[in-house]
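To start, the structure under review is shown below, and the notes come after it.
Every protein chain of the complex appears in place save one, which is left out.
The chains carry the letters A, B and C, assigned in the order they are written, with residues numbered from 1 in each.
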Amino acid sequence: MNKLPKWVDVALIPFINLVLALLVSGLVVLWIGENPLHAMQIIVQGSLGSAYGLGYTLYYTTNFVFTGLAVAVAFQARMFNIGGEGQALLGGVGVAIICLGVNWPHWLLALPAAIVAGALFGAGWSLIPAYLQAKRGSHIVITTIMFNFIAYSLMVYLLVNHFKPAGEMAPESAAFVAGSHLPSGHEALGWLGINFPKSPPVNVSFIVALIACVLVWLLIWRTRLGYAIRAFGLSETAASYAGISSFRIIMVSMLISGALAGLMAVNSVMGEAERLLIDSVQGAGFVGIAVALMGRSHPLGVLLAALLFGLLYQGGAELEFELPSVTREMIVVIQGLVILFTGALENMVRLPVENYFIRRKAGN
Amino acid sequence: MDLLVVVQLLDSMLRLSAPLLFACLAGLYSERAGIFDIGLEGKLLASAFFSAAFAAITGSVWLGMAAGITASVLLALIHGVASITFRGNQLISGVAINFLASGLTALIGQNWFKIGGRTPSLSGDARFLPVDLPFASALADVPIIGPLYSDLISGHTILVYVGLLAVPTTWWILFRTRFGLRLRAVGENPEAVDTGGISVTRLRYQATLICGLLCGLGGAYLATGMAAGFIKDMSAGKGFMALAALIFAKWRPGYALYACLLFGLLEAIAIRYQSIQIAGVGTVPVQFMQALPYILTIIILAGFVGKAIPPRAGGVPYVKER
Amino acid sequence: DPAIIYDLGGKFDKSFNESAYTGAEGWKARTGGSYREIEIQSEAQREQAIRRLASSGSNPIVMTGFAFASTLAAVAPDFPDTKFAIIDSVVDEPNVRSVVFSEHEGSYLVGVIAGMTTKTNTVGFVGGMGIGLIKRFACGYVQGVKAVNPDIQVIQQMTGSDPSAWNDPVKGSEITKSQVSSGADIVYHAAGGTGVGVLQAAHDAGILGIGVDSNQNHLHPGSVLTSMLKRVDVAVDELFTAGTDLSTGVKVLGVAENGVGYALDEHNAPLIPEDVLAEVEAKRAAIADGNLQVHNYTTDDSCPVN
Partner (left out) sequence: MTAPAIELRNISKAFGPVQANKDISISVAPKTIHGIVGENGAGKSTLMSILYGFYRADKGEIFVNGEQMDIPNSQAAIAAGIGMVHQHFKLVQNFTVLENVVLGAEDQILLQPSLEKARSLLQELAEGYELKVDPDALIEELSVGHQQRVEILKALYRRANILILDEPTGVLTPAEADHLFRILRSLRDEGKTIILITHKLREIMAVTDTVSVMRRGEMTATVKTTDTNPQHLAELMVGRSVLLRLQKEKADPGSTVLKIDNLCVSDSRGVERLKNISMQVRQGEILGIAGVDGNGQSELLQVLGGLATGTGSVEINGQELPLSGAGSDAQARREWGIAHVPEDRQLLGLVMDFMAWENMAFGYQHDERCRRGPFLMDIQSMQDYCRDKMKQFDVRPPSITALAKNFSGGNQQKIVLAREIDRNPDLLVVGQPTRGVDVGAIEFIHQQILDLRDAGAAVLLISVELDEIFSLADRVAVLFDGRIVGERVVSETNEGELGLLMAGIAESPAQAESRAISVTA
């Protein structure tokens, strides 16, 4: 019941939330006995200060764009998909099957196949939670949490019993066929004559992530399905009045969400590891929650928030390297604080800001 | 299977289900009061770390436990402030708390002890040691009763018994006291409580704090009773499993005990046998055993085996004036 | 400068990684040099860690653990001017030194000690992941035990099939408790961080544990019978000392090279009487000069005794 200027809602409040989260993080760093400004400098320097760092930042960003979009799409339908972790793991299985099973002549053929497989497997892993929510009202948060754990177990089982080449000790699949190798930043930019370092794992999946952002934006704001999803998310009762089927919206939004999470494997499994590892997701499914919250469930916001978290992740790795007393768990703390301030404690910031603007308007 | 193996398995089940039980009862108080809590995991972890850390520093497991409980209660308070005072999303708050606990424990652990985020190994008074119940050694040689009593029932740390006692106590508090009545009411219909002249906020904070306390005990048990020190992420999903047990138990203390024992038993089996041969079924991989609690919970949630109806006002912030 | 990357257990796992750490620190103290180190936190960080160090000019780069094998095989060709060394696995690249240990020989020796010490004629073994490397430990151990007395029963259990099996003390202690109740009075572990729980549980139950990799005798003085030494510390020191001149190829460290052995110090001396000491020393000499062949599980994926 208020008329806040739009920029307050989409920019100012998230910004204040972020500043609060960073302030508290700074206090933690201070408590550990390091200089927060110095730590900040290392993070920024390490993530943006060199082509090398940027390459890693963008690699992480790619992961977080996928999982962030996954959470965001579900949020639009007021579904809280905590299962990105499991869906991304399963997406990895799909991608691995494609990259191991076919002797691809060229990555341009392998990539679409892997996208389809990753999306299908990811969506498949959200199918049962979605169905149970839609048909039986089983809380999606609980079921997706359960499915994350089931996915971990399934992953170990699959790797140990099916993917692991005989005689190998580590639970990981064989290396993917050479034809499924995605051009890295080094190679791709090399075609344009740009010299980009060899090691960072950023690869053409980054482009796929950007395309996914555009497609999600189109879906949510330009298609009739997106219209229905948003209507359902904003008012379930009104949606039923309009003849929008709750079953259909829950299923569709959760399947799209799962598919997006599964797509993350194209970057991490196919693009980076080039084999299926046991924890290829590394918590990115959860980072997606923070990303979607910060990004206000809008693809552009998700992209920016994913960049922020990519920066934190890469910077965090450098931080650990440079300041041994600040381990990379610092990033997990920052992530928790961002989720706390932008998600759970939103009203703490929003109410005073709202009051301020309402009073200012009244004053005029 | 001979008696010895069974006793061993049950013995192990008791040990393994104790942390689940604490967390499950913790969740029970919170959710019965209408506050969903997926941050049980984080509270367990925080408590595990701080109890081990303080036990290591002070040499006293009791001081350690107090520190663990304090940490867990502080996290519970954050959850309370977010979800009661500021009417935030309880699920998001829970997620945030899990992250905070996971990050802070490793970070502080490394900072304090510089051994990779773990605490030094605890020994002597810095740990909860098994207590022998009266007559345990005297009865040990009596057939059947002997092993059952002196191996299975006796010889656990004090916290295991506290956990078991917490079950009837919780039942009694919920169903036999004024506080319990109000607590259950506030999770079903906070307006009824409010118009009855009782503060919804206060009740919910109380429930959250009890939740913190119990998670604190669970964490202390994890690090100073079951293990001899803290290692990174040692709660390893137990908080979520407790949540599963809570749903499985349909938010009732007695069933909660059974659910936790069942999950503990599954874990005990999974630890001992890397694969299990079942006649007619074939080999059951250990991963299936590990996933079984979650699968069972999904089946319950799906409503195929009885319906788990959560407290009606659960997860919804109490808003009096829009 | 040289650099080292520790595996998931971290450099303070009181075991394998810690032994590598001791070696690195020893080198530093001795030469006054400096080195860089990374403890990886997850599987997916392996590659970043290697590349990070290689790009920043560290040379040679040592990594501890077989799990680095596939990653290293993929990364090493990208840095032809950098020398890499991997411990516990063989990577066939021109710039990689592979260091493997004859764990079966060391395990055989502690098996002999266990066999001569057990009173219940039952001893236990707790492995980490059920992989070939660990079965090599187990098989050597069983051979040693049975060499003393073929009637001794050896209970063997693995902790799990994924890397978390290296870092789960609670699981280790649960398994140990179950072995104790089955009559074992000595339990040997080859389970990294999980072993902390094994030794703890052995101590709590009043039986003897046997440590692995590092000398773990001090963890519970009087309750750790001995430790199977795998001189990762010696290997790391040697690799660091060789520096950029490191020769590549495979190097096997066994009893003869003093790469493996058993620990004897003030903590466990009272536990090992003269006759046991004499016997195990005799075996050690026999293995060293080739008179005694201990079967290596990984050569044919099978063990002659069980």
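We take it that a residue touches a chain if its C-beta (ideal position, glycine included) is under 8 Å from a C-beta of that chain, and two chains touch if they have at least 3 such contacts.
Since we're looking at a predicted model, the values are computed, not measured.
**Q** If the full complex is used, which shown chains touch the chain that is missing here?
**A** A, B
**Q** For the chain not shown, which residue from A:A11, A:I194 or A:L234 touches it across the whole complex?
**A** Selected residue, touching the omitted chain: A:L234.
**Q** With respect to the chain omitted from the figure, which of B:S137, B:T169 or B:S199 is a touching residue?
**A** B:S199
**Q** Of the listed residues B:W112, B:F179, B:Y258 or B:Y318, which contacts the missing chain in the full complex?
**A** The single option touching the absent chain is B:F179.
**Q** Which parts of subunit A face the unshown chain closely enough to count as touching?
**A** So the residues of subunit A touching the missing chain come out as 1-3, 218, 222-225, 227-228, 230-231, 234-235, 237-245.
**Q** What does the interface between subunit B and the hidden chain look like in terms of residue numbers?
**A** Residues touching the hidden chain, for subunit B, are 175-182, 184-185, 188-189, 191-199, 312, 320-322.
The working rule: only the chains that are shown with their structure count from here on.
**Q** Relative to subunit C, which chain's C-alpha centre is the most remote?
**A** A
**Q** I'd like the Å distance between the centres of subunit A and subunit C, where a centre is the mean of that chain's Cα atoms.
**A** For subunit A versus subunit C, the centre distance works out to 39 Å.
**Q** Two-or-more-chain contact residues of subunit B, please, as numbers and ranges.
**A** Subunit B, residues with two or more chain partners: 117, 287.
**Q** At least two other chains touched by the same residue of subunit C: list those residues.
**A** 161, in rising order.
**Q** For the complex, which residues does subunit B have touching subunit C?
**A** Going through subunit B, the ones touching subunit C are 4, 7-8, 11-12, 15-16, 115-118, 121, 129-130, 151, 222, 226-229, 231, 234, 236, 268, 271-272, 274, 286-287.
**Q** What part of subunit C is in contact with subunit B in the complex they form?
**A** On the subunit C side, the touching residues are 10-13, 39, 130, 157-158, 160-161, 164, 167-171, 173-175, 177-178, 181-182, 193, 196-197, 200, 204, 219.
**Q** Show me the residue ranges of subunit A that touch subunit C in the complex, using the header's touch definition.
**A** 52, 56, 156, 159-160, 167-172, 175, 197-199, 201, 268, 272-275, 277-280, 282, 317, 320-321, 328
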